[in-house]
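Written out below as C-alpha cells is the structure these notes cover.
Only one protein chain is missing; all other protein chains are in place.
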Amino acid sequence: MIDTLIWLVALPLASALATQLLPRYATAIVISTAIATSINAAALLYAVATHGVMLYQIGGWTAGLGIALRADGLSALLLMMAAIVLLASSIYASAYFNDNPLRRRFWPLWLLLWCSLNALLLSGDLFNLYVTLELLGLSAVALASLGGKTAALQAALRYLLVGLLGSMLFLAGVTLIYAGYGTLDLATLSRVVAAGPIAWSALALMTVGLLLKTALFPLHFWLPPAHGSAPAPVSAVLSALVVKATFYLVMRLWLDIFSEVVTPQAASIPGVLGAAAVLWGSWQALRAERLKLLAAYSTVAQLGYLFLFFPLLQALPAGAARDAAMGGLVILALTHGLAKSGLFLAIGIIQQRSGHDTIRDLDGTAQRLPATTFAIALSGIALIGLPPSGAFLGKWHLLAAAFSAGQWLWVVVIMIGTLLAAAYTFRVLGHAFGQQPYPRHPVTIAAEEWPALILSAFATIGLGLAGAPVWQLLKVSL
Amino acid sequence: MLTAHWLYGLSGCLIMTFGLRAVLLNDSLLQRIIALNVMGTGVFMILITIAYRGPDAAPDPIPHALVLTGIVVAVSATALALTLIRRLTEEQDND
Amino acid sequence: MNFDTWLPLFVVLSSLLPGLVMFFLDEGSHRLRTVLNMSGALLKLLLVGVITWGVFHQHIYETRWTLAPGLELVLHADTLSVLFVILSTVLWLVTTVYAIGYLEKSPHRSRFFGFFSVCVSATVGLALAGNLLTFVLFYELLTLATYPLVAHRGTPEALRGARIYLAYTLTGGVLLFTGTVWLHSIAGSIAFVEGGTLNQLHADYHPQLKVIFLLMITGLGVKAALVPLHGWLPQAMVAPAPVSALLHAVAVVKAGAFGIIRVVYDVYGVEFTHELGLLTGLGIIAAITIIYGSVKALSQDNLKKRLAYSTVSQVSYIALGITILGPIGTIGGIVHLVHQGVMKITLFFTAGNYAETLGIHKVSEMDGVGQRMPATTLAFSIGALGMIGIPPVAGYVSKWYLALGSLEAGMAWWVMPVLVTSSLLNAAYFLPILYRAWFKQPATKWPSEKILPARFETQAALLWPPLITAVLAIAAGMFAASPYSPLEWASLITRREYGL
Amino acid sequence: MNATNMLFLDILLVIALLSLAWATLTATDARRSVILFIAFGLVLTLAWARLLAPDVALAEAAIGAGLSGALLLAAVQHHPRRALSSERQNTGKLANEKQNDSNPADLKSSVAIRWTLTLFCIALAFVLIWALLQALSSETSDTLAQSVSANLANSGVSNPVTAVLLNFRAYDTLLELAVLLTAVLGIFALSEQRTGYLPAGPVFNGLVSWLVPALILMAGYLLWVGAHAPGGAFQAGATLAAAGVILRLAGKRNIGLPVSKSYLNIILVIGSGLFLLVGLTMLALGRPFLDYPPAMAGYLILLIETAAMISIAATLILAFLGGRPRNREDRSC
Partner (left out) sequence: MNEQLLILSWLLPLLVAPLALFNRHWPASLAAVPALITAFFVPAGTVVQIPWLFLGSHFGLDHNASIFLMFSAVIWFVAGLQAELTMRNAPLWARFRFFFLLAMSGNFWLILSQDMVNFYLGFSLMGLSAYALVIHSATSKSLFAGRVYLIMTLLAESALLAGFLFIYSHTGSLAPAAGQLAGISNWAIGFLILGLGIKAGLVFLHVWLPLTYTAAPIPASAVLSGAMINVALLGWIRYLPVGQETLPEWGSLLVIAGTASIVFGAVAGLVQSKAKTVLAYSSISKMGFMTSLIGLAMLAPEQSEYIVMAVVFLAAYHGLAKSALFLGIGIVKAINSKLTFMLLLLPALVLAAAPFTAGSMMKTVIRPVIDNWQGEWIHVLPILLLTSSFATAMLMVRFLVIMSVELSLRPKKSFSIALPWVCLVALLIFVPFLLDHSFSPVIDSWPLAAVITGSLLLLYIRPPWMYSLPGLIPAGDLLFPMMTLGASARLYIRAFTCRVNSKIKTLICQLNNNFRNLIRFALSLTGGKS
C-alpha cells in the first residue's frame, strides 16, 4: 500500500527512460503509464482518506538523514489532479502529435515532467524539493520550447532564466535553514522553526523564488509568452500543474511549516499582490488578441485568487472557519487546474483546425467545433467561478472568509475580478454563435475533444457537486 | 564561530548578491547565464562554509553532497540554456 | 433511500438529462430530439403533478446534497415552489411544442434545444431551491443557459443583445452571490423558512442586514428588470420567439421576481423587512418601474420591444405585491407570477407567429392582421386585455388583490394611483394594436409571407400553443375562486407564509 | 601552516574571489566574462580545498570551471556577436528594463530601475549576512553530521560524502541524474550537433593521443576511489567528458560515442536507469526503495556509480556538442 508513494515517482521516471529507449512503443507506454499512475494516485487518495498521512522513508533511513516522502490530504489531492490532467493531456497529445516528428522528443520529457511533479508534491525534504524544482523547471522549459518558433524559444529562454533564478533563491533560503536549524526535513523543521531573522529571511528568499516560478504579479511577466507559445498539451500542463506545484510549496511553507512565523503584515503582502494579479491579469486577458494569451493571462489572475486566501487564513483562528477557507483555497486551485488544462486543450484544437488562435477571426472555427466550444464554455464557467463549478465553492469560501475576517477590500477585488473573468470568457464564446453550417456530428476528433471536454466538465460539474470530500481529505494534514 | 566562517560566509553572501544583481541587470543572455552560475556559486560557498568545522574537525558531509548535486544541476541548466540561446540566434538569423 | 427524497431532484433531472443528451445528438436526428423533448416535458409534468398533490396534503419532498461543510444543496418542495414549478412545467411543455414548430428548418437545433432544456431545468431548480445557496446556483445556471438562447441567431444584433444581457445578469449574479455569502457568514445556514428567520439575529447586525438586502435585491432586480436595472430586457428581444416567450413569462424575469419573494418572505420575513424599513424603498422602485415600463412601451414600434417594456412594467407588480404588507397584497403579488406568465407567453407566441408567418415585426405593419390570422390575433387580444386588467382574463385578479392589499395596508394613496395609471397606460399601448389588427384594412402585401394559409392560418405547432395559453389565461381569471386555481394556491401559500 | 598565514591566505582568496566575481559580472565583453568565470572557478577550487571540501573542489575543477567553461567558450566561439546582443526583439518587462540608447525616456527609467535593483541587492546582502551570521553563531545541533558518521559503517562506503550522495540521499542523486537526462533530452529536442572542428594538426594530435587515455584512466581512478576518498561518479564522469571534449577539439567526429542511435540512448539512460532498477529491485526484495542490503551496498553503489559516470560523461559531451547527433538517414530525429 505504502509503495504507491514511490511508484508515483518511479513509474513515470521508468517510463520516461523506456520511451527514450523504445520510441516505437512510446504511445502505448505513455498511455499505460498514465492509467497506472492515475490508479496509483487514486489509491493514494483512498489510503490517505482511510489511514491518514502516508510516510515513506527512502532507503530505510529515518527522515533527516535520509529523505522521506510524505502525502497528506493536500498533496494527495494535488497528485490526483495532476494525474487526471496528465492522463487526459496524454491521450490528447497522442492525437495532437499524431504524425509529428516531435513526438519522439516529446514523450520522455513529458513523463519526466510528470515524475518531477509527483516528486515535488510528495517530497518531505527541502533540498530534495530544490532538485525536483529544477527537474520540473528544465523539463517544462524543454517542453515549452518544442514549438520551435522564435517566439517560443524566446519565451522558453526567459522561462528558464526565471526558473533558475527562482530555484537559486529557493536554494539560498534552504541554505539559511540548514545553517540555522541543521535539518532539511520539513516535518522536523516545522517543529523547531521559530520566529527570527533566520526564519524570516529564509522564508522570504524561498518565497520570492517560488513566487517567481508561480508567476505572482508582478513576477508574472514570463508566463503569458511561455504558456502562450508552447504546444497545447504543454500549455495545459504548465498552466494547470507546474505553477500549481510551486504554489503548493508556497502554501506548504506559509500555511503549514512557517505558519507560526508569518505575521499578519507579512500575510497581507501576497494578498495585495494577489489582488493586483486578479485585476491586472483579468484586464490583460480581456485585452488579449490571441486565445492562448487570454488563457495565460487568466492563469495570472486565477493565481491571484489563490494568494488572496493568505491574509484571510492568517487572520482566521484555527477552527471550522479556517478549515472551510482552506478547503476553498484547495478546491479553487483544483478547479483552476482542471479547467485551465481543458481550456488549453480546447484552444489547441481550434488552433490546429484554423491555423491560428486570433480571437477576432474565430467565428467559423468555433461554430464548426461544437464540442470544443462547449469545453471552452465549461472551463470558462469554472474560471469565472459560476456555479456549479468548484471555483464557485472556492470563491464562496474566499468571500466568506473575507467577511468573517472583516477584510472588505478583498470582497471588491473578487467581485471585479469575477466580472472581468466573465467579460473575457464571453468575449470568446460570442464567436461560437452564428449561422455557419452545423457539423453533422457534434464531436469530430474524439481523442482530442473528449479529453478537453471531460477535464472542463470535471472542473465545472464534478468538483462543484462532488467537492465535499476535499474538506474531509484536508483534515488529514502533516 | 570561526574567522573562516566570517570571511567565507560574507563573501558567499556578497558573491550571491553580485550574481543576483547581474542577472537582473545584465543585457547579454550569455552573461546572465554566467551571472546565474556565479550566484549559485555564492550559495554553494555559504553551504560549504556552514559545513566547515575548523581545521581539525571533520566537516559536515551533507552540505558537500548538496553542493555536488547543485553543481551538476547548474551545469545541466547551463547547457540547456546555451543550446536555447544558440537555437534562438539561429532562428533570428533565419528570420 | 425513498422516492420522496429524490422526487425534487428527478423533477430537475427530467429536463436536464434530455437536454444534455441533446447536445450530442446529430443535427439531423429530428425525431429523436422531439421524442426526448416531449417525453421530458411530459414526465416532468407527471412528477410535478405528484408533488403538487403531495404538497397540498402536507407531504415533504426534500433532496439534500452536501457540497462542502456547511453548504448544502437543498431541493425542497413547498407551496411557493410548487406554484412556480407548475407554471414552468406547463409553459415549458407548450413552449417546446411551439419551439419545435418555430425552429423547424433553422440550423443549430441540437444546441438550441439542449440549452432550452437546461434553461428550464435551472428554472425548476431555483423554484425548488430550499436555501439561498441552491437558489444562487440555479440562478447563475439560468443566466448561462439563456445566454446561448439569446445569442442563438448569431447576428451582430443578437450577439450584442446577448452580451448586454450577460453583462447585466452576471453583475447581478455577482451582487446576489456576495450578499448571499455575507448573509451566510453572519447567519449561518440560510434555508428558506416560511416567515423568515433573520429577525432572531442580534440588532448589531441590522445595518449589515440592510446592506445585504440591498445587494441581493439589486442582484435579483436585474433579472426582475427593476428600473434602472432593466436595460437588458429590451435588448434581449433579438432572441427567437420561443426564447423571448420563456424569458419573459417563465424563466428569467420570473426567477428574479421569485427570488425577491423568497428573500423577503422566507429569508428576512416580511415583517422584519418592514421593520428594517426596506419594504418602502422596494415598493417605490417597483412603482417607478411599473410606470416607466408602461411609458416606454407606448413609444415602441417594434412589437417585441413593446412587449418587452410591458414585461418590465408587469413583472414589477409582483415586487409591488411583496412590498404591500399583509396577506392580500402578497396574494396579489404571488398570483401575478402565474397570471403574467400565462398572458405574456401568449403575447410572445403570437408575436412570434406574426414574425414567422408574415414577417411582421412592427406594430405599424399590423394593420388588419386580424383578418389574415384571426386565431392568433384573438389570442393576442386576450393576452393584451388581460394585461390591461379586463376580466375575465386573469390580469384583473392580480390587480384586484394588489389594490385591495394596499387598502388594507393603508398604502392605497400611492399604490392605487400607480395601478390605475399603469392600467390606463397598458390600455394605451395595447388597444391601438388591437385596433390596427382588427379594424384597419390589411396592407396589400405582408412584409414577407413565409407560411401561406392552408388548413390553418399558420403552422399548427405555432398556432395551438398561443391558443392554449390564451385559454389558460382566461380560465385562470374565470375560475379564480375554484380549488387548485392559481389564486387559491397563492392564498394557500400566503396562509402558510403568514402562519394563518 | 599557522593561523596567521592561514588568515592571510583566506583574505587573499576572498579578495581574489570577490574581485574575480565582480569582474566576471561587469565585463563588457562576453568572451572576457567567460574567461574570467573560468578563472573564478579555478580560484574557487582552492577555496573549497581550503574549507576541507575536496570532493567539491574536484567537482568544481572538473565541472564548474572546466566543463561549464568549455560550454560557455563554445557558445562564445560560435556566436560572438549574437550572444552579446541584448534581447532587443523581446517585448515585455525584461526588455523594458534594458538600456536602449535610442530612447532617452527609456534610458532614464532604465537608470532608475538599475539603481532600485542595486539598492535592493545591497539590502538583500545585508539581510543575508545578518541571518547567516545569526545562524552560524547560534549553536545548532550537529545531529545530522553525527548520524552520518554513525551510519557510515552501514552505508557500504567510507567516504561520508559518497555515502550521503549514494546512500542516505540517493534519491536526490537519482533525481539529479534525471535532471541531467532532461537537460540532454531538451538539448536534443532543440537542435542538432554543431558542425565539427577542423581536424587538428600533428602536434595537437600527439598531445591528444596521450592525454585522452590518461584522462580515461584518471576517471576510472576517481570512480574507484570515491568509495573511501574524495572522488566519485560526477568527478569521474566530468573527467571522461573532458576527454571527449579534447577529442572533439581535435576534430574527431564521433569522439568515441556510438553512432547508433539506440546505443546512444542506452548510454544516456543507463545512469538513471540502473539506479532506478536497483531501487526497484530492493522494492521487489521487500525492502524500501533504494535500501541496499548492507552487505551488497558497496558493490551496488559502485555499479550505480559506474553507470552514472557513463551517462554523465555522455551527457556532458553531448551538451558540448550542442545537440542530437547529425544523422543522414533521419535528419528529423
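Chains here go by letter, A, B, C and D, matching the order in which they are written, and residues are numbered from 1 within each.
Note that in this section a contact is a pair of C-beta atoms (placed from the backbone, for glycine too) under 8 Å apart; a residue touches a chain by one contact, two chains touch by 3 or more.
These numbers were taken from a predicted model, which means no experiment stands behind them.
The missing chain, though absent from the display, is touched by one residue of C:L170, C:L337, C:A403 or C:L472; that residue is C:A403.
Screening C:V50, C:I186, C:L201 or C:L431 for touch with the missing chain picks out C:L431.
Considering the full assembly, C:S423 is the residue among C:N131, C:T180 or C:S423 that touches the omitted chain. On the side of subunit C, touch with the chain left out of the figure occurs at residues 385, 389-392, 396-397, 399-400, 403-404, 407-408, 412, 416, 420, 423-424, 427, 431, 438-439, 477-483, 487.
Keep this in mind: only the chains that are shown with their structure count from here on.
We define each chain's centre as the mean of its Cα atoms; on that basis subunit B and subunit D are separated by 10 Å. Each chain gets a centre from the mean of its Cα atoms; for subunit B and subunit C, those two points are 68 Å apart. Subunit C has no residue in contact with two or more other chains. Contact with two or more other chains is made by residues 16, 20, 29, 33, 46, 50, 62, 66, 69, 73, 76-77, 80, 84-85, 87, 92 of subunit B.
Those residues of subunit D lying in contact with subunit B across their complex are 6-7, 10-11, 14, 17-18, 21-22, 24-27, 30, 33-34, 37, 40-41, 44, 47-48, 50-53, 55-56, 59-60, 63-64, 67-68, 71-72, 74-76, 78-79, 82-87, 89, 97-99, 114, 117-118, 121-122, 124-125, 128-129, 132-133, 135-137, 142, 144-145, 148-149, 160-161, 163-165, 169, 172-173, 176, 179-180, 182-184, 186-187, 190-191, 232, 234, 312, 315-316, 319-320, 322-323. Against subunit A, the residues of subunit B that register as touching in their complex are 16, 20, 23, 29, 32-33, 36, 39-40, 43, 46-47, 50, 62-63, 66, 69-70, 73, 76-77, 80-81, 84-85, 87-88, 91-92, 95.
Residue ranges on subunit A touching subunit D, taken from their complex, read 3, 6, 10, 13-14, 16-17, 20-21, 56-61, 64-67, 101-102, 104-106, 108-109, 112, 115-116, 119, 125, 127-128, 131-132, 134-135, 138-139, 141-142, 145-146, 150, 154, 158, 172, 176, 179-183, 196-198, 200-202, 204-205, 218, 221-222, 225.
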